[in-house]
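A single protein chain has been removed from this complex, and every other one stays in its place.
Order of writing sets the labels: A and B. Residues in every chain begin at 1.
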Amino acid sequence: MSLTLLLDILIGGLMMGGLYALIAVGLSLQYGVARVLNVSHGEFIMLGAFATYSLYILFGMNPLLSLVVSGPFIFIVGFLIHRTLFKRLKRLSPTMDAFEGSSLLASFGLLFIIQNVALLIWGSDVKGYSYLSKPVNFFGAVYAANRLVALLFAILIGIIFYYFLKRTRVGKAIRAAAQDVTTAQLMGVNIHFVLGLCFGLGALMAGIAGSLTSMMFEITPLIGFPYTIIAIIAVVLGGLGNILGSLIGGFILGLIGNIVMYIHPGLSLIAYYLIFLLLLLIKPTGILGK
Amino acid sequence: MTHSTNFLRLLSLLIFIVLLALIPRYAQPYTIISLNSIFMYIVLTVSWAMFSGPTHYISLASAAFFGLGIYVSAILGDKLPLLVVIGFGGLISSLLALLVGLSSLRLRGMYFTIFTFGLSELIRHSVLWWEVNETGTVGRWVIAVDNTTVYYVMLAILLITLVVTYIIKHSKYGLALLSIGESEEAADHIGINVNALKIIIFAVGTFFMGATGAIMATRWSYIDPSIAFNPLFSFMPVLMAIFGGVGQIFGQVLGAAVLTLLADLLLTKLPYYYMLLYGVILIIVILFLPKGLVGLKEEVKLWLRGMKQRYENT
Partner (left out) sequence: MRILEGEGIRKNFEGLTALANVDFHISRGEILGLIGPNGAGKTTLFNLISGSLVPTSGTIKFKGENITGLKPHRICRKGIARTFQLVKLFGNMTVLENILLGGLFGPSTASPRSHTKKACLELLEFVGLSEMKENLAKDLTIINQKRLEVARALATKPELLLLDEFMAGLNPTEVALAIELIKKIRNLGVTIIMIEHVMKVIMDISDRIMVLHHGEKIAEGIPEEITANKMVIDVYLGT
């Protein structure tokens, strides 16, 4: 195997991995802190994709710029959903296990709702637009410019988020809540706000990932769920509740997916599920979990 | 409860069953098809709740067991008599359940649920890959069986499932299953072989799922992995059980019957709306009706009794 081919597979894998890492971190915020395994996560990706698409088609807005418009909107939607639905559910649940179960089911409800509203609005045919699809030479291989831009963007978001967590007060509150909700509360953290914030941030990351996706791939209202699966696997791979772990998990899945796709296309999803199941059976706490 | 009320209940139940048995003779084909669908969902819901109800281990793998039965029918339907095929469908599903159960014994709560879901999807994608790459076609044709035979077989499966679940529920094992849902460690320590009980009951429930798949496949005549292993077959039983009231058999039956009828009504007219409505119903039920319709009935009764008392006191 030539070096260029190897590099091609690796870099391609990292590009997808960047996207997956973004999605995984989003879900990890929702599960690790708010304890909601949000299976409608992918639908927020889909919403972000369609928001960017619509803004581009209707107003000619630059997709990267549209993030400024759609981003806050999706964040607020996520925040409100947590406030109205999951916060109430938490109050009604006698144990954490019961809450995790019922919030999982509730998020399935959200999935049905969001997906079908999207189907009603946009229909089921494939949509797409072209943006930055010019091929670019990178380390000897050729990639579409939009993929490089997407990867750069994902890295940028990652760095911003890292500093947000490390340096700001709110970020510290989130990290505290991720470790131990009760103690964080005792230390004066406004826990309900933080939980809603994390949920909203998770949705925001999904929305951003969706916008980036719309630049690279065609979209339909049904694209969400496979991404949700990948996010869940990445989160479990990295260790449930570990934000850094899910980032690493996302990159690992991107790499593996690309390698498998080279060996035999169509097997990547099966490979993902196999890894997932074996992980649960052997080391459910994941790579970085305790 | 007095003996005469018990007797009356049993009698009305028997009359109801006889009426059901007479339907094919007098009703429209559409009614028979509709009822087949309702029977199918009742069996899926009740079999799911057999294990997942009392133990709170939410399984999202029902589609795998149902779909396996469908494929047994597709592969063996033209080689063996119908009832043998159905029995095989159930048996192979149970065997899969035993494997799944044994491997996932250490998984609790959320981990168990996502494991079962991942497994179901793995099976779906694997069968799809196999069919496309090894067999050469995606779908298969199933030997068709007439409506009336399907009806009677489904009715029989339904009745057997209900009897089995009733017997288990009212035996000491039913009580033990509830205790597993309350405190698995304590149940272990008072002599209940928790692992064995979990696996066996899980396998019993999935037997009926597989058998149902085997017979229903003959109505659809064309099947492929997306049809057979559709994740909806995993979610619907959960939604239906919660909607009707997961703690009682009557609730499970009611939930399945009502939601299937609703789907039937909406499916033809507003397909996207019906999935949307399902999502809304799911959230409403989880938020406001944790005990389902049956629980609602209880609350209404209590409320009425409270009103009556207040009226009598003035």
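Everything that follows uses one rule, which is that a contact is a pair of C-beta atoms (placed from the backbone, for glycine too) under 8 Å apart; a residue touches a chain by one contact, two chains touch by 3 or more.
Computed from a predicted structure; not experimentally measured.
Student: Which of the visible chains would the unseen chain be in contact with across the whole complex?
Tutor: Result for the missing chain's touching partners among shown chains: B.
Student: Out of B:D78, B:D146, B:E182 or B:E299, point to the residue that touches the absent chain in the complete complex.
Tutor: Counting the whole complex, the residue in contact with the absent chain is B:E182.
Student: Among B:L60, B:V194, B:A263 or B:I283, which residue is in touch with the absent chain?
Tutor: Of the candidates B:L60, B:V194, B:A263 or B:I283, B:V194 is in touch with the missing chain.
Student: So which bits of chain B touch the chain we can't see?
Tutor: 172, 175-176, 178-179, 182-183, 185-194
The working rule: only the chains that are shown with their structure count from here on.
Student: Counting in whole Å, what is the centre-to-centre distance of chain A and chain B, each centre being its mean C-alpha position?
Tutor: Going by mean C-alpha positions, chain A sits 33 Å from chain B.
Student: Sort out for me which residues of chain B touch chain A in the complex.
Tutor: That would be residues 56, 58, 103-104, 107-111, 113-115, 118-119, 121-122, 125-126, 129, 132-133, 235, 238-239, 242, 272-273, 275-276, 278-283, 286-287, 290 of chain B.
Student: Which positions of chain A touch chain B when the two form their complex?
Tutor: Those in contact with chain B are residues 37, 85, 88-89, 92, 97-98, 100-102, 104-106, 108-113, 115-117, 119-120, 229, 232-233, 236, 266-267, 269-270, 273-274, 276-277, 280-281, 284.
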